[in-house]
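Here the complex is missing one protein chain, while the rest keep their positions.
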Amino acid sequence: MSSEPTPTELMTIAGSRLLRDGRVVFAGVGSPLEASVLAKRLHAPSLTIVLEGGAIDPSMLPGRLPVSTNEMRAAHGASMLAGINDLFLYAQRGCYDYGFIGAGQIDRFGNVNTSYIGDPDSPKVRLPGSGGANDIVSSCREIFIMLKHETRRFVERVDFVTSPGYLDGPESRERAGLVRSRPVAVITDLALFGFDEESGRLRIDALQPGVSEEHVRESTGFELLASDTVVSLPAPTDQELAELRWLRDGEGGGALPACGRKAAAV
Amino acid sequence: MSSEPTPTELMTIAGSRLLRDGRVVFAGVGSPLEASVLAKRLHAPSLTIVLEGGAIDPSMLPGRLPVSTNEMRAAHGASMLAGINDLFLYAQRGCYDYGFIGAGQIDRFGNVNTSYIGDPDSPKVRLPGSGGANDIVSSCREIFIMLKHETRRFVERVDFVTSPGYLDGPESRERAGLVRSRPVAVITDLALFGFDEESGRLRIDALQPGVSEEHVRESTGFELLASDTVVSLPAPTDQELAELRWLRDGEGGGALPACGRKAAAV
Amino acid sequence: MRTAADKQTTLGEAATLVRDGDTVVAGGCCYSRTPWALLLELLRAERSDLTLGRNLMCYESELFLARGAATKLISSWVGIGLRWGIPRVFRDFVERDPSIYEEWSHLSFGMRLSAASMGLPFLPTASLLGSDLLKRLPAREMRCPFTDELLVAVPALVPDVALIHVHRADVRGNAQVEGPAYMDLELARAAKLVIVSAEEIVSSEELVRHNDRTLIPALVVDAVVEVPYGAYPHECHGRYEADFAHFDAYAERVNEAGVEGVQAYLREHVDDAGSFAGFLDSVGASALLDQRRKARELVSA
Partner (left out) sequence: MRTAADKQTTLGEAATLVRDGDTVVAGGCCYSRTPWALLLELLRAERSDLTLGRNLMCYESELFLARGAATKLISSWVGIGLRWGIPRVFRDFVERDPSIYEEWSHLSFGMRLSAASMGLPFLPTASLLGSDLLKRLPAREMRCPFTDELLVAVPALVPDVALIHVHRADVRGNAQVEGPAYMDLELARAAKLVIVSAEEIVSSEELVRHNDRTLIPALVVDAVVEVPYGAYPHECHGRYEADFAHFDAYAERVNEAGVEGVQAYLREHVDDAGSFAGFLDSVGASALLDQRRKARELVSA
């Protein structure tokens, strides 16, 4: 029996379940990458992961997941190491099914801010910036965004649109020329969100185990839409938890049977 | 004592003398490449040769000069094998000092035709085409053109401008946006030509040994300008001839002392 | 699906992926690393109405025209090499109807593939300016929005099919080459469907060991065929040199009999040979090994 999942684990496992086999996912480091590696290990063996530093289809060493997308750990076992421009241009060419990013601040249209808190001309906080996130949401077909659910992060309107979601709604997104991609899901430790097709606004689709819709609303700085049928997500399985922890810590050997070299690198 | 130079040898050797040490030359196969390799061997050891197929700074094997720019023989001993687009984009970036091409038909403004003889919509002869020649004359800083001198090849106006020279003169060239490069010399088995700065027209600068200005004019289908002082080119030296023949035929060992591996590849 | 775990197939199966009317672009350059086995297979399968594209085109141009497989060519240069002169049958076809040939410069052709490979509808270039080529092409002058510099915009070329021959691939389609890459990477990324033939299929483990050598990632590849000598009589860098004697024999046939010479070549090497393996058999082991020896000499010299 595994110990209780942490909020980050809940979020990561919920994210991993969204990734379908045979697809290509451009994953940011941290939870999006962990979710992608987990999916590949558990239910999507032909999922191709690509990383901003150039690695295409890497097999990470458990316990040595990369901290940055461009380091040796991220390149381990990759089929190809592309130049960074090329790596992004595959996205622009339409070769990637999913773009999977984290976020500092997000608003009801799924717009993401990783640049400035406050007025950009006189900011309260300067954040690390876009990196590849803006490029990912502009070009990968389906966009998944994962972040810890805090009221200060879920705001009516982001202070600065680093990576556009629906801007002010689907029409404004199309008018802006963002026709190659679309935001599909936001995954947090409290819930799973889709986007309302007509308004482009965040919509509660499912709740993390034991979380109430009310709690989600209280933790959100804007009015949330909700699906007709808000379901509860199945709790992480022991297998999911054991695999995730093994990937992260390199200890325990994972839930699946080891099979030579393949077992060490996933 | 070497035997008498052939017309092609005269032309090739005259061309090789124009290439200065420490420069980068984008050379077409055939005589331009032979002239470049000869220059590197004799007086321009730091001349960097680049070839359309991607080879940067190759050292050809005597007797196995490439027939096509993209074959193994062209890549032999190169410092780098670039992709073809990249190879050309270095030119567009301004990295190449000389562009050195052959020509089927040329006119008084140095415009080159390698596409159609006659009306392009109903051509008498379809020629092989531009290949990289159009790109070379558009982007390499100084353009050298080498061809056998025949009246039918030196025409008042080419039937089709595959690779622009001065078009209708320097102003028209600039108006067309051709600001990165300029035609500098035309080398034939009869003479060496420059371009008149004001009119952009072909100008006899020097004559091949034993050739009269009159003979050049008779062999040319348009009125030629001439320098104030038309000189005679020095005859090919025994060393130049021996080296060139060695390069071409791989026999005789060249005029310069052999020094291990370096002697076999130049 | 491009992420399939095994895309290995046969030449015959691969040819069925190409449909009549497709725009097919071949990799390599002139007589280097040409996907010759794949091209012959399209001829054998009697594909028709194709548009055949290639940066520098060798005598596959004449085979496709004479067979009626291609009704249009896109290139920057057509021939075998200076030594073999102007290709007579190509001339005949274009002189009869110039509209069957679309002529670009080498770089502007390449920039069309680059644009497509970058997911862009166009790219600017400094080539073609002032030329008569520009007047006959679907390219147009434009000005830089920052500097006002005059440039030429070329439209993306998105081939229906790319045919590419490489040294090594795994069954997923990750492909590695030795020597120059030519425009293969741009082509593989530009095309809607990518068929790779390889001198050898290697295990994914072997391929990953040299992962910084991978040129083409599986995620743009649809089918992989193992074809040793798959570029022959053209060259494959380090493996075998081009067979100039074979070219000489072809050129002689064409110079003597024009399009009938091409038909004779097709009858012998496509129809009567029955398969690419049959073609190699007719060439004979000693000729193949001889070209291999010459290539080794060049690599080690």
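Miscellaneous remarks
Just so it is clear, A, B and C label the chains in written order, and each chain counts residues from 1 on its own.
The criterion applied here is as follows: a contact is a pair of C-beta atoms (placed from the backbone, for glycine too) under 8 Å apart; a residue touches a chain by one contact, two chains touch by 3 or more.
Note that the coordinates shown come from a computational prediction; the quantities given were computed from them, not determined experimentally.
Only one residue in the set B:T12, B:S31, B:T48 or B:N134 touches the chain that does not appear here, and it is B:T48.
Looking at A:P7, A:G129, A:P209 or A:P234, the residue that reaches the missing chain in the full complex is A:G129.
Only one residue in the set C:G85, C:P155 or C:G258 touches the chain that does not appear here, and it is C:P155. Although one chain is not drawn, the whole complex shows that of A:R73, A:H149 or A:R182 it is A:R73 that touches it. If you put the missing chain back, the residues of chain C touching it would be 119-126, 138, 140, 142, 144-147, 149, 151, 153, 155, 178-180, 212. Touch with the hidden chain on the side of chain A covers residues 29-30, 52-55, 61, 64, 67-68, 70-73, 75-76, 81-85, 88-89, 92, 115-116, 120-135, 138-139, 160-164, 167, 172-173, 176-180, 264-265.
Although one chain is not displayed, chain B still touches it through residues 22-24, 45-48, 50, 56-57, 75, 77-82, 89-95, 139, 180, 261.
The criterion applied here is as follows: only the chains that are shown with their structure count from here on.
Remark: chain A and chain C have CA centroids separated by 40 Å (rounded to whole angstrom). As a whole-number value, the distance joining the C-alpha centres of chain B and chain C reads 28 Å.
Taking each chain's centre as the average of its CA atoms, chain A and chain B sit 57 Å apart.
Those residues of chain C in touch with two or more other chains do not exist in this structure.
Residues of chain B in contact with at least two other chains: none.
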